[in-house]
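All protein chains but one are shown in place.
After this line comes subunit A, so read on.
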Amino acid sequence: MTTDLGMPALGGLDLVPAADGPQKAKDYTSDQEVRWCPGCGDYAVLAAVRSFLPTLSIRRENTVFVSGIGCSSRFPYYLDTYGMHSIHGRAPAIATGLAVSRPDLSVFVVTGDGDALSIGGNHLIHALRRNVNMTILLFNNRIYGLTKGQYSPTSEVGKVTKSTPLGSVDHPFDPVALALGAGATFVGRAMDSDRKGLSAVLEAAARHRGSALVEIYQDCPIFNDGSFDVLRRPDDAESRVITVRHGEPVTFGTDGRWAVVRRGFDLDVAPTAEVAPEDVVVHDATDAGLAYALARLTGQDLGHAVFGVLRQVQRSTYDDLSRAQVQQAVESGDADLGALLHGSDPWTVRDGVVTTAAAR
């Protein structure tokens, strides 16, 4: 691959101290008992994260996981890194303060569809538009699990839940489209059970300088069991699962029997055999229009679902620019506290005599 991705000179981990030697998944495993339900997709993601973190070759103590509230937000307890399990929806805000003040840390946010897109929607979009150096793992199970089964902002219309006995009338967000709209510089998607694909997207996200959003489709076996089964069962997945790679034609299915083609400003799927090779869309992660069209290809009925790195571009990060301003000011060397406190027009009183600036 020779395409110039326009990658930043500085990578996402370049200011983070390197590990002394090789690490193992076990090094990242804390002594806490994991308390998710049996069969929860979070286990698969946890295993993938424990095994992908050593590949970053950064110091474990310089890794921080910040989470909000929800099942997935228990994640930090199970990793032997620094971690904060914070309050509902606010993890991106807390991570922003941490990332701005500590360039030597690799900061991860773990959040869910309710945490990130309902109560914390504002913080998510602002973190993405600011492009603060952090990696956001958005676990999307399309349900509220910890509160026992209400529909979420990614639940499909018509979904019957405890709070929508007649079916939900609420139109869902597509997290990828939302992130693109917020100006995210890295947007990816992966499936919980796809260890290889998930690890690849997570590693690219962690190495990206700026805010990286990775949506992870994740199963809730208790309240939304099998919600992504159409993407898991080989027969169904064949015509639905689209994996994109930068610089490569977008074809999928056995032997690439399906191809993604342009249809006006949108995309469509056609049998590859019926499409001229030059009409097959070639993925370009720097093409904003293409990324949005790919996002739209993923319907709430999961007729198709696009995985991989949908978008990755270089843009200056808020935290780098903010630190540069402070650094430059500090280096100017005129941080004289006494002068600041005295101001421009001080006066003195000594033994009953007032001496003013005007007199001097």
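As a working rule, a residue touches a chain if its C-beta (ideal position, glycine included) is under 8 Å from a C-beta of that chain, and two chains touch if they have at least 3 such contacts; residues count from 1.
Please note the rule applied: contacts and distances are computed from a predicted model.
A.B. asks: Not counting the visible chains, the remaining one has a UniProt entry; which protein name from "ATP-binding cassette domain-containing protein", "Glutamate synthase", "2-oxoglutarate ferredoxin oxidoreductase subunit alpha" or "ABC transporter permease" does it give?
C.D. replies: "2-oxoglutarate ferredoxin oxidoreductase subunit alpha"
A.B. asks: From the list A:18, A:37, A:169 or A:335, pick the residue that touches the absent chain.
C.D. replies: A:335
A.B. asks: Using the document's definition of touch, tell me which of A:13, A:98, A:117 or A:291 contacts the absent chain.
C.D. replies: A:98
A.B. asks: Touching the absent chain: which residues on subunit A qualify?
C.D. replies: Missing-chain contacts on subunit A: residues 17, 30, 32, 59-64, 66-67, 69, 76-77, 80-88, 90, 93-102, 104-105, 122-123, 126, 322-323, 325-326, 329-330, 332-335, 337-338, 340-343, 345-359.
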